[in-house]
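Shown here: the complex without one of its protein chains, the others still in place.
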Amino acid sequence: MKRFLGFVKKEFIHIFRDFRTLIILFGIPVVQILLFGFVVSTEIKDAGIAFLDLSKDEISRKVIHKTVSSGFFSYSGELTSFREVDRIMKEGKAKAVVIFEPQFGEKFFREKSAAVSIIADGSEPNTATLITHYLTAIIQNYNQELTGSPAEEIVPVKAEVSMFYNPELKSHFMFVPGVITLILILICALMTSVTITREKEFGTMEVLLVSPLKPIQIILGKVTPYFLLSFINVILILLLSWLVFGLPVKGSVALLLAESMLYILMALSLGILISTVSKTMQQAIFISLVGLLLPTILLSGFIFPIENMHPVYHWVSSILPPRYFITIIKNIMIKGTGLGFVWKETLILAGMTLLFMLFSIRNFKTRLE
Amino acid sequence: MQNVVISVNNLVKRFGNFIANDHLTFEVYQGEIFGFLGANGAGKTTALRILSGLSSPTSGEVVVAGFNAAREPEQIKRNIGYMSQKFSLYEDLTIRENIMLYGGIYGLKKDQIRKRTSELLRKLRFEGYADRLIGDLPLGVRQKLAFSVALLHEPKIVFLDEPTGGVDPVTRRQFWELIYEASAGGVTLFVTTHYMDEAEYCDRVCIMNEGKIVALDTPARLKETYHAHSVEEVFVKIARPTATHNPLHQMAGSSLTSLPGDSHLKRV
Partner (left out) sequence: MRTTLYLIRKEFLQIFRNKFISKAIFAVPIVQMLLLVPAVTFEIKNVNLCVVDADLTSRSQSLVNRLEGSSFFRVNQQSFSLEEAQKLLHRDQCDMILHIPRGFGRDLVRDQGSSVMVSANAINASTAQLSWAYLNGVLRDYNAEVAVEMKAAGSSMTAMDVPPRITVTNRYWYNELLTYSWFMLPGILGILITAIGFVLAGLNLVREKEVGTIEQINVTPVKKVQFMASKMIPFLLIGLVDLALGLAIGRLVFHIPFEGSAGLLFLGSAIYLVAVLGLALFVSTFSSTQQQFMFVAFFLMILFILMSGVFTPVESMPLWAQKVNLANPLVYLMRINRMVMLKGSGFGDIIGNIGALLIIAALFMGFAVRKYRKTA
């Protein structure tokens, strides 16, 4: 045990001596959390809209004015002919073009019906849908404004809506759990796989193996510092999301920390597993960075909800550990639920950890013989 | 009248407060085997890196193959060969591919490379191994190959940084035979080593201690001056003043190795 502690201490010294690594180890999560909270959002803001006004009357001008002053869009100019629509969208200067038919205002009053056409750039489907929704709503509101008090209109059923868990509809309620999940798995898997492969590649593993330390002690010794550092990272991220985004942990902090430990352990054993199948650091880094990055971002429900995906992907994503951890954090942090709600996910994560460890031990042994 | 190919005048190299090379002054003549001796950390490698254009001097005048090391390091690189113990050839390339690479880097023509490759392989008796990966060869073989590759572009000067480190005695002897052969062909060889017996094979030996040159002469005259039977003894004597609080003494002692049958080794 004393020998083991000495070894762990040596590993710590290795990490702390390399100041740059340390900065990155703690800097990355902080910067990314801030980035997500402040920068990345799926809302529409300042999307470029162009207008083709074939009528140029009071009403059409008014609609244009309403649209531009709504805050969602930025004015990217007025077109003079239909041919220019393709041009301005191909140049990427406008995401949508609003077209008013000739005699728009006249028709509105005389025929009680006037047509507006929205052409949106479908090459960005999500943006296109949102823009169309927003534009339609703005125009219809104006329509109501024109036709007089909406109170007189019959609205047989009124609906009251309440947004649970996130009444202000902030997008970082979605992103903070995602970032924690993403960063922990990538950092842990990367770090452990690389530090173990490094010893193998430079032949220092043999030196360790002939020492009186048992192989399991060597692996544990390598992994313990990262376990502690990652745990500090979790605390740091939680503090940040509380202080900066006002996102406190609603449920039990102790439970959340315990679950984080489990998740870190899972990520570390995944790292060990990667290291047992990699011959070189290059290979380990390639697997963890190129192989894990995109699937983790895309299939864990981090940005894209899994429910919307084809049923096949429900299966694919169910073998990805991040998916379960995201559910766990969302539950404990945002909904404030307890273990009763996440015991299934917890068990699955624990099972995965065990599985990774078993595979690693098997691979590690065959390597040695 | 001997041709001076390396001339060093008051070379100083400083890393912060640490002085690695303290006013070195010496000359190396064409075709000679110049030995650079010293314990680890004596400043040998630093000096060698400056001479080969890998590092620039803090002050002093260094001229190698007619070019100034501070101002024209790339010119120097064109005219020298270099081999270090740390480096072997690319392990994931075959012998032939490594030769092809370095031949190409030094601008040899394709058929020139082909011709020299077969010459080199014949000389080392490696004809059957041309397509073996370097990583699969034993260290000694790699070192011999690395040296031959360093000579590929027929440089005037070759720098060898502890070329025989970690190699068994028999291979070391074979290695020195290669060095003699090159020297006989007019190539100047600048060798650093901490094997004292190897110093005996040099034309002149320069002993360094704590960044300074403490002795420079032929092995015979050194032994005479210091009333010693071997360069090894000379080295111990020179190091003695600081020996009690300097690990140098032990280090020199521990690395004293002799080659079996070195009395048979003669200049070709």
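By written order: A and B. Residues from 1 in each chain.
Note that in this section contacts are C-beta pairs under 8 Å (C-beta built on N, C-alpha and C of every residue); 3 or more make two chains touch, one makes a residue touch a chain.
Worth saying up front: this structure is predicted, and the values here are computed from it rather than measured.
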item	value
Touching the absent chain when the full complex is considered, from A:V68, A:V116 or A:V244	A:V116
Omitted-chain contact residue, chosen from A:V68, A:L289, A:L339 or A:L355	A:L289
Touching residues on subunit A - with respect to the absent chain	18, 20-21, 24-25, 27-28, 31-32, 35-36, 38-48, 63, 74, 85-86, 89-92, 95, 108-109, 112-129, 132-133, 135-136, 139-140, 142-143, 146-148, 153-167, 169-171, 173-174, 182, 186-187, 190-191, 194-195, 198, 278-283, 285-286, 289-291, 293-295, 297-299, 303-305, 307-310, 313, 316, 327, 330-331, 334-335, 337, 341
Sites on subunit B contacted by the missing partner chain, in the whole complex	49, 52-56, 73-74, 77-78, 80, 82-84, 86-87, 90, 92-93, 97, 100-107, 133, 159
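Everything below uses one rule, namely that only the chains that are shown with their structure count from here on.
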item	value
Approximate Å spacing (C-alpha centroids) for the pair subunit A, subunit B	57
